[in-house]
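Okay, here's the structure, questions in a sec.
The complex appears here minus one protein chain, its other protein chains still in place.
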Amino acid sequence: MKAPLLLLLSLAALTACDQSATRSSPGPAGAPNDLAALPSGDLAGAGQSKVGSDIANPLEGQPAAVAEGKRLFVQMNCAGCHGYDLGGSMGPNLKDKYWRYGGSPGAIYRSIASGHPQGMPAWSKALPPDQIWKLTAYIQSYGGATASGDYQGALQGDYPAKTTSPPGGTGAQAGAKGGTAPAAQTANP
Amino acid sequence: MPTPFSHLGRITAFVALASLASALSACQKPPSPKQGLAVPVEHLEGWTGATANFAPNAAPGEWPSQGRDYANTRYSPLAQITPANVPQLHIAWTFSDGAQYGHEGAPLVAGDTMYVVTPYPNIAYALDLTKPGAPIKWSFAPNPSPMAIGKACCDAVLRGWALADGKLIYNLLDAHTVAVDAKTGKEVWRTKMDNVENGATMTMAATVYGDKVYVGNSGGELGVHGWLAALDVHTGKELWRAYNTGPDDQVKIGADFNPFYSWMKGKDLGETSWPKGMAVHGGSASWGWVSFDPELNLIYYGTANPSPRVPAQRPGLNLFSAAVWARDADSGMAKWAYQFTPHDQWDYDGVNENVLLDIPWKGQTRKAMVQFNRNGFAYTIDRQTGEVLVAAPFGNLNWATGIDMKTGMPIVNPAMQPKPNIKLENACPTDIGVKDWQPSAFSPRTGLLYTGMFNVCMDVTDHPQSYIAGTPYDGMEMTRHAGPGGNWGAFIAWDPVKGKKVWEIKEKFLVMSGALTTASDLVFYGTVDGWFRAVDARSGQVLWSQKLGSGIVSQPITYTGPDGQQYVAVYAGVGGAAMVQSHQAGFPARGNTLYVFSLGQNGLHGGPGMKETLATGAAPAPPPKADN
Partner (left out) sequence: MSGEPLSYLEAAGPAARPLTQLAWGLGAVSLVVVAVIAIALAAAIWRQRSTPADARALEFVGGSGEGLRWIYVGLAISVPVLAVCTVWVLMVLGQVLHPARPTALTLQVTAHQWWWEVRYLSPSGGEAFTTANEIHIPAGAPVRVELTSPDVIHSFWVPKLAGKMDVIPGAKNVTWIQAASPGRYRGQCAEFCGLQHARMAFFVIADAPADFSVWRARQLASPTAPVDANAAAGAGVFANHCASCHTVAGTPSGGLVGPDLSHLAGRTTLAAGMIPNDPRHLSDWIADPQAIKPGALMPRTLLTSTERAQVVAYLQTLN
């Protein structure tokens, strides 16, 4: 008889189907590992050393230093990432109050000198300290930096009442920074 | 004569046959093309006479590569979703991957699995389409270096991935190519392709033809040395690498090289058309699409802008930036090249997709390719010789007044040439062009191409730039604004033979999604403010729209699920170059959700019948169809 054979075949087919379903069944579902669970790019800040973060900028507020810092900011290609108006694009906005690695002059100096893992180069080799202080003075002139004495407060989100920072930069979304910064300046790879 | 079957036997046989059929159809491995669902290509006759070779003729229900076929048509033969029923299209299931950067790729579907890869940190997911809600089958986290985030000019994106040789193959942002076993999600090989510290990233979709994986680098804004390489699909070993600038041996130009126009002929032009020492950091990366003609055995791909973006720093033609290559698919030796924008002064990369079409031309059929170039001209080029057949503007531009068809050179408008440190106002288009990388789609049923495009102009000031390894080598300070009409974007249908626009849909926001055409004369695209639309391919009438959670800068696809239904899938996760419009009111927030649509009322993935799925947790109930 062919009918039982056909029945058998169909059963076999079903079994095969089940087997294939079993084979393709997943392992434990969800995030693949711990890294994926972290918001990409924002793993920094308070964890690093605070030594030196409360050092004041010896050139702070000096017009000649600010002008020199502005020149360096373009010449050293800083503007390519952080924007010609410091509003950020590939790199973070430098005139808002959000400082991933600290916004005191000492912390800004250290960021420029030592670099950061998400692509910020370390400039201490190429630039002597006075030039880094000039860059810091230029960044401070945009008002987003915190005073050297306010380092601890800024870590906790406590800013002094006085705000001198101008409203957010062109092309930058509110709250967008670094990892989520919009590509306002450049637009193709 | 005794009947072969008794009465009972006959019934048994019938049931058995029916159950065999239903069992097989429940398996759907691979989904069999259903009668009336897929429309055979050979019976079609478009308005323009343009046709394409749809090799490798994938199963109609699958979407196995970014372009779906070697010719990069992005045409699906599926026709279950039609202009008549598309208003009933609704969300079947969604999937969020948590990555915060622009989602630009097309999901791939092979067998009963969908494969997606996130932008940085480039996590791959295999989704099981046979189960309710398409659960994660496996995932793979390659842990690329975070430094790459700060070296990627325009968001930490990935434009696609490939399935071949039982592997999922894709590029990591930190300039590696990785292959993952498609069944298990285990890494098979990983090859370092470039140095991320010097600004090289990889964002293009790895593309596989035969046993070769074609990959290229990104980083024209950081002064990389652009190249495209072929890897062995089995081992990941680099077989050859062709640079886009430099002396002939680096560029892989030999005696065979025969460009159509004489100004691209000469020794070592990839080096001597640059100032001394500048070709080596002259950008000209390859971050777009690779097409393949299996009969000619040639691959076609474009090259990006020359670095730095300040033209005054690099007098010369700057070959072979902003150009297209035809190369032998096996040896990598160049066959011909054509530079779209010689001595590019506005950042008009030539990397956009080349759609390989066969077109009627002066009484003959010509093997052609069409590229909607960033510079605003749509080129129809003979893909055997590199001769430009048609070059017509498809959007608003003022940098050139036309293309000299004798020499193939653009006729540049001298008033729109930027000078160092002097603001040039209202140059059109901007650096992102009239169209960027977002791929167009072709329908053999109309013979037309469909593409999203931009209407944006810029005020630009060039700042001469130092080359400092790993920092921007860029120098364009820009503000961008909408061109005439005030609409930032549009979606058009284009006649590649006549070089004419057939219809246009204007959009307030950029249209930076890929396009998808189907055999039922539907075209799908999305906007940067998050509208996903289905359009009548013939009339350009919008038939259906759905607002998604974020802006759409990805590529829609369509496939047949194991339940026999046609699905449409698209990622909503704004980012990439679309962020140039982020200052506009109403610009959406970032997102990372894959949306999958179908017509089904009580589908596999939701509805009242899914109550048990919740209760049974890890062992979900079998799909309803299998219960029959």
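By written order: A and B. Residues from 1 in each chain.
Here is the rule we go by: a contact is a pair of C-beta atoms (placed from the backbone, for glycine too) under 8 Å apart; a residue touches a chain by one contact, two chains touch by 3 or more.
Computed from a predicted model, the values in this text were never measured in an experiment.
Participant: Kindly name the visible chains that come into contact with the excluded chain.
Facilitator: Checking the complete complex, the chain left out touches A, B.
Participant: Given the contact definition stated above, which residue among B:T184, B:N297, B:S466 or B:S545 touches the chain not shown here?
Facilitator: Going through B:T184, B:N297, B:S466 or B:S545 one by one, B:S466 is the residue touching the chain not shown.
Participant: Pick out which of B:T82, B:T184, B:N258 or B:T272 touches the chain that's been left out of the picture.
Facilitator: That would be B:T272, which touches the missing chain.
Participant: Pick out which of B:G46, B:G160 or B:G223 touches the chain that's been left out of the picture.
Facilitator: B:G223
Participant: Among B:P56, B:G166, B:G254 or B:P315, which one touches the chain that has been omitted from the display?
Facilitator: Residue touching the absent chain, from the options given: B:P315.
Participant: Over the whole complex, note the residues of subunit A touching the chain we left out.
Facilitator: Against the left-out chain, subunit A lists 75-76, 125-128, 130-131.
Participant: For subunit B, which positions touch the chain that isn't shown here?
Facilitator: With respect to the unshown chain, the touching residues of subunit B are 198, 223, 269, 271-278, 280-281, 315-318, 343, 421-422, 464-469, 473.
By our rule, only the chains that are shown with their structure count from here on.
Participant: Using mean C-alpha positions as chain centres, tell me how far subunit A is from subunit B in Å, no decimals.
Facilitator: 28
Participant: Which residues, counting only subunit A, touch subunit B once they are in their complex?
Facilitator: The touching residues are 1-4, 6-7, 9-10, 13-14, 16-17, 20-21, 24-27, 29-33, 35-36, 39-41, 74-81, 84, 90-91, 116-121, 126, 170-173, 176, 178-180, 182-189.
Participant: List the residues on subunit B that touch subunit A in their complex, please.
Facilitator: 4-5, 9-10, 12-13, 15-17, 19-20, 23-24, 26-27, 29, 98-101, 112-113, 120-121, 123, 128, 130, 135-141, 143, 146-156, 201, 203, 218-221, 285, 287, 304-305, 347, 349, 430-432, 436, 463, 465-466, 468, 470-479, 576-577, 579-580, 582-583, 587, 589-590, 618
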